[in-house]
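Here the complex is missing a single protein chain, while all its other protein chains stay put.
As written, the chain order gives the labels A and B, with residue 1 at the start of each chain.
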Amino acid sequence: MKFLSIRDLTISFGGITAVNNVSLEVKEGEILSVIGPNGAGKTTLFNCISRLYTPDRGKITFQGQDLMKLKAHEISRLGIARTFQNIELFTNMTVIENILLGRHIFRRSGLLSQAVFYGKAWREEIEHRRKAEEVIDFLELQAHRNKRIGRLPYGVQKLVELGRALALEPRVLLMDEVSSGMSLEETQDLMIWIKDIREDLGVTIILVEHDMRLVMGVSDRIAVLDYGKNIAEGQPGEIQANQEVIKAYLGESNAVVGS
Amino acid sequence: MNIVDFRESYSQDFRIFDKFYKWGWIAFLVAGIVVLSQTSGDYGAYLLNLIFINIIAAVGLNILTGFTGLISLGHAAFMAIGAYTSSILTVKLGVPFWLALPASGALTGLIGFVVGLPSLRLTGIYLALATMAFGFVTDEIILQWQSLTRGADGFAAIPPIIFGMTFDSYKKYFFITFISLAILLFVAKNMTRGSFGRTLMAIRDSETAAETMGVNLGWYKALAFTVSAIYAGLAGSLYAHFILFVSVDNFTLLHSIGFIVMVVVGGLGSITGSVMGAIFITILPEIISFTKDYLPSAFKTASSLQAAVYGIILMLFVIYQPAGFYGLWVKIKNWWRTFPL
Partner (left out) sequence: MIVQQIISGLAVGCVYGLIAIGFVLIFKTTGVINFAQGEIMMLGAFVSFTLITFFNVPFILAFLLTPIICGGLGILLERVLIRPLVGEPVVSIIIVTIGLSITLRAFAGMIWSYDTLDFPHLFSEEAIKIGSIVIAPVDISVILITLGLVILLFLFFKFTTMGISLQSSAQNPLASLLMGISVKKVYSMTWAISAMVGAVAGMIIAPITFLSVNMGFLGLKAFPAAIIGGFNSIPGAIVGGVIIGISENLAGIYLPPWVKDIFAYLVMMAVLMIRPEGIFGTHEQKKV
C-alpha cells in the first residue's frame, strides 16, 4: 500500500490553474522537499492535502484512505499535521496553550466530565500537559512557555507552530516555509530538528521551502513545481543539474549553465 | 514577597487558585455576602439577587462571545425562553421549582443548539444580525402565543417551594440564587480552563488552524451556543421566580445589549471579568440616580441619563480599556507584585 499518493491533482481559482495535473508519491519515512518559484502552487498543494481546498480533479490517498472523502477537521485524526506559511497561531493564547491544542484529537473526556473537572478530565489534562512539555523541551521553548504569541519574535512563532503540529504525534508533517524569516543560526538549528523529527519520532516530512541550503541539506528527494506543474522529481544532486529547474528559477539564458 | 512562583506539578498550572490560602479569602467573601444579604434590608437583598442573576447570564454570554468570538445580540431572548418555560411549568403544570429550573435550562439549551447549528456559515456582523433577528422573532412569538404565555398581559410566576419552605422574600430567595451562582461559576471556570475553553478560544483566534488541529467547527460553535443558552435559560428561570412576573418587556434588544455591555466592560474571555462587569452594570443605575441630584437640571430625565452613561461607558471602555475590568485588575495586581519594596 502506498504511503501518501497524489494523483492528477488539479485546482483552479477563477482563471488561474494553481495546481495542474500534479502527481507525487511520498515514501514513508522520507524527507521530501517541494520547491519552485513563487506562485508555483506549493502552498495550494498543501491546502488540498489539508482539505482546506477542494480540488477540481484528482485524488489524494493516505495509507489507502481517500482524503477527498474527508472534511478538513478529520485530516489530523489520520496523523497529518501542518504548519502555515503566514503563521496561523492562536494569538490571544500562550505558547503552551497553543501547543496543548495540538492534543485536541486525543481528548477523551466529554464536556460533562470537564464541567466537574474531576477524575478523567483532571488526569487527561495532566497527561496532555506532560506531552506538551516534551514538545517544548524538544524545541527549547521553555523560556517562552507562558508568553502570549503576540509578544514573540517571528522565528519563535514559527517554532511554536511546529511544536503545535508535533503535539499531534503525526505520521506526516507538512512544513510550509518554516525557515522564512529565520536567521542563519535558527535555520541551522531547524535543519537539526528536522532530521531529529524524522529519526527519533519516525515522522515523514514534506517541506515547502525557498532556502536552498536547507533543502539540499536535509532532503532525501526534491520535487519541483512551476506554474502548477510538476516539472522535476529526484535526488538533490539531479535536481541541481536539471535544466528545466534552472530555467524555471533563473530564466532561459541560464539554462545552458550546468554543473 | 514572592516575585517568582515556582510550580512543582502540572496541576498547579490549571488549578482554579494556585495557592491554597486563596480559598480562605473566598470563604471570607462568602460569609460576608451572606451576612450582607440578611442585614441590608429588602432593597439590598433585591439587589444582590439581581446581581447574581445577571452574573449568570453574563458568564453564559461571555462563553459565547468572549471565548468563542461569536457575537450574540439575542441573549435576552434565551433568558425569556427560560423565564417563561419555568413559569409555565410551575404554574400551569404544577412542576416543582427544583425540577422546573433545570428543565428550563435544558429546553433553552436545546433551542440554543438549534440556533447555533447554522452559525457555522455566519460570521461577525452576519451572526450578530441573525441573533438580533432571532431576538425580535422570539419576543413576537411569545407575545402572540397567548394561549401559552398570556401574551402582552405577562405571566405571573409563583415563589419556589422547596422541602416545604416557601421562598417568598428576597432574603430567602438569596440562598437559591447564591447557591446556583456558586455552582454555575464553578462549572464555567472548569469548562474554560480545560481543553473545551482552549478549543473555543482557538475557534475565535483562527478557525483555519483550529480545523487543522481537528476541531469540528460546526459542532463546537453549536455547543458554545448551547452552553450560553443554558446559562441564560437558568438565569431567566431564577429571574421569573424572583420578580414573580414575566413579560417580554424585560427581555428586549436593549437587555441583550445590556449583557454585551457587562461582558465587554468586565473583560471578554474572562469569567472573573464577567462577574465584575455584571456587578458594575447592575448597580450603575443606583450610582446614577444617586449622583443625579448633583447635576444640572438638563439631565434630569432618569432613563436618558442612564442610557447616556451606558453608551458612554461602553465606548470609553472599548477604546481605552479593551481588556475591561479584568484587564485593570491584572494591571493592578502586577503593579502591586512588582512594587520595589
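One rule holds in what follows: a residue touches a chain if its C-beta (ideal position, glycine included) is under 8 Å from a C-beta of that chain, and two chains touch if they have at least 3 such contacts.
These figures come from a predicted structure and were not determined experimentally.
Enquirer: Of B:L99, B:I162 or B:A307, which sits in contact with the chain we cannot see?
Expert: Considering all chains, including the one not shown, the answer is B:A307.
Enquirer: Out of B:L47, B:M79, B:A128 or B:L185, point to the residue that touches the absent chain in the complete complex.
Expert: Result: among the candidates, B:A128 touches the missing chain.
Enquirer: Residue by residue, what part of chain B touches the chain that was omitted?
Expert: Residue positions of chain B that touch the missing chain: 65, 69, 71, 118, 121-122, 124-126, 128-130, 132-134, 136-137, 140, 143-144, 208, 257, 260-261, 264, 268, 298-299, 301, 303-308, 310-315, 318-319, 322.
One rule holds in what follows: only the chains that are shown with their structure count from here on.
Enquirer: For the complex, which residues does chain B have touching chain A?
Expert: Interface residues on chain B, with respect to chain A: 10-11, 13-14, 187, 190-191, 193-196, 198-199, 201-202, 204-206, 208-217, 223, 227, 269.
Enquirer: Could you list, by residue number, the parts of chain A that touch chain B in their complex?
Expert: The contact residues of chain A facing chain B are 50, 52, 72-77, 81-82, 84, 88-93, 96-97, 100-105, 107, 109, 111, 114-117, 121-122, 124-126, 128-130, 133, 164, 168.
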